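Working notes for the structure below.
For this view, one protein chain was removed and the others were kept in their places.
And now, chain A:
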Amino acid sequence: MSPAKRAAEVSGLYVRFVGDAEVLEHIVERREGAKVPKGSVQKLLALKEDQGPQECEGSVGEQDYLDALGTGATAGEEDGGGGGGGSSGPGGSAVFTFQTAKRSHKMAQMASEMARAPGRTVTFCSPGSPEAAGSPSRGSRGAAGETRTPPKVRPTGGRGRDVRSPAGESWASRLNSFLPQGRKVRFVSSTPHRLRKRLAAPNLRSESDSDLSPSHSEDEEDDDEEEREEKEELREAELTTPSKVAAAALYRTPAKKPKKGLEPSLVEEYFTAHASSKVTTSDRTLQKLQTPKLDQETLARLLDGKPSSYADEINQLNKEHEKFFSKWMLQLQLGFNVLLYGLGSKKPLLERFRTSRLLGVTHLVVNGFFPSITLKSILNSITVEVLEHQGSFRSPVEQMDFIMKSLRQDPSLQVYLVIHNIDGPMLRSEKTQQALGQLASLTNVHVLASIDHINAPLVWDQAKLSLFNWLWYETTTYLPYAEETSYENSLLVQQSGALALSSLTHVLRSLTPNARGIFRLLAEFQLESRDNPSYSGLSFQEFYQRCREAFLVNSDVTLRTQLTEFRDHKLIRTKKGADSVEYLLIPVDPATLTDFLEKEDAQ
């Protein structure tokens, strides 16, 4: 039995000095989140000097606190009894971990770890070891000691990094990494007990439990792991840069001690991380890939029909959700509106609901993720398709009034609105949500919607929420967002430009030969200067000059008329330069433009 445990057991008889630590803990926990004035932090830290041995108690308290938080977050779910899939969700601290200080090849390392231990990787919680947390001092050392560029699979020497540490512990140790160097140095004078030991024998491999501080308690094991890792860390440091051992040790270990005064610096850390524009990522680009960019079609072809590794489980999960259908229907009829959230596309689920329950009744499907959907189009389809009204409206407000009035007058008409992604980019505006909310508040309009964006609930304020009268349902489906993401212009997807090309040819075909010539002139010029990164377009004067030379126009008025037509068809874009000269640009990528010219030539 370790002395620590013994101490804990006899604590009834044992008088300890706990005053400062206790007080400190209270003070700092109260202030968590709030910004503590600098002076007070320093004072608090100074107070800690004499409580080296009690530091572990502090961390236990913290863990309790976190446990409480975690249970607070999930308590409701756990007592639910007939809960859904997520009833056994982990505590808040496990889900919302704090960020670690990063190194350039962290990700590759992580990947290699996940690859090395495939059986366990799925379950790991974010690594809580100090090694992962990596003190800032390591960053600089890494830059000096190792080459940064190849994030190759780096053997990590089989350290116990996959250890699942309790949430509180990981939190605390992660916090440590946020202590800026400047502040740490202050602690050199108050070298705690443990540190002194370690400084005395930095490369002593088998430091036993008895070396631990006396009031060591339940998180002992993890702490042990930490200790060992730290030692390895030290050895490694010694090997690479022997002169830095002492310094590294001093930087590292005290950072562990002041667990309490750190919360405010987390906030500061956030801003320092975001203030500097310097980014430490490697400079490699996708150009290095031997496989070229994929276009949308290839992507769809590749992904189509490939079964997911979890197909069975996902199917099962979705079957579970389908059991709710009759309940949703009932709740919709009783004046509630149903909102689905959770990871995975909910479109198939809603589609199944629609086809199984809504076939006989009036319903309208809104694809909120569609990039060009507008409130007007939604309202139009209600007035035209549902209310069969042919007239037009001056403003959406008027249209809304009309819809509200006619729906109120005819309570027998029940309308079901199925909105995929009510948080879609085009529906996020205040006015749109207000209008949708007003629709939803009508007794004979029933809304069934889904959200996906993590910040989606911010769209609604209290008033809108009361209009919508949502019942939230968690439906995590894990299905790919195939349709929802197909409209987003992902970085990685090659823009085929097929659409742009066809529109170009169609518009130009209807123009006069002269106009075509003008456009061609501009296109050729743009292609010539495509290697010039600072090319901002052809200035109007120069363009006019060229057009004159090619006998395409005889006055700048003619050219302007022509350009206006181009602009109306969105074939060109004009930009005012710094010298207030107009620059003309074709907003199409060079490849499409080349294709276009080739096609023109072929004709």
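Side notes on the structure shown:
The rule is simple: a contact is a pair of C-beta atoms (placed from the backbone, for glycine too) under 8 Å apart; a residue touches a chain by one contact, two chains touch by 3 or more; residues count from 1.
Here is the rule we use: contacts and distances are computed from a predicted model.
Protein name for the hidden chain, per its UniProt entry and selected from "28S ribosomal protein S14, mitochondrial", "Origin recognition complex subunit 3", "Protein YIPF3" or "Folliculin": "Origin recognition complex subunit 3".
Looking at A:330, A:361, A:384 or A:550, the residue that reaches the missing chain in the full complex is A:330. When the missing chain is restored to the complex, the residue among A:268, A:312, A:385 or A:410 that touches it is A:312. Touch with the chain that is not drawn comes from one residue among A:378, A:451 or A:584, which is A:451. Only one of A:383, A:476, A:526 or A:592 touches the absent chain when the whole complex is considered: A:476. The omitted chain makes contact with chain A at the following residues, 73, 76-90, 92, 94-100, 102, 105-108, 110-112, 114-116, 118-119, 121-123, 125-126, 151, 153, 270, 273-274, 277, 279-282, 284-291, 294, 298-299, 302-303, 306, 308-310, 312-314, 316-317, 327, 330-331, 334, 336, 341-344, 369, 434, 451-457, 462-463, 465-467, 469, 471-474, 476, 478, 480-482, 484-485, 488, 490-493.
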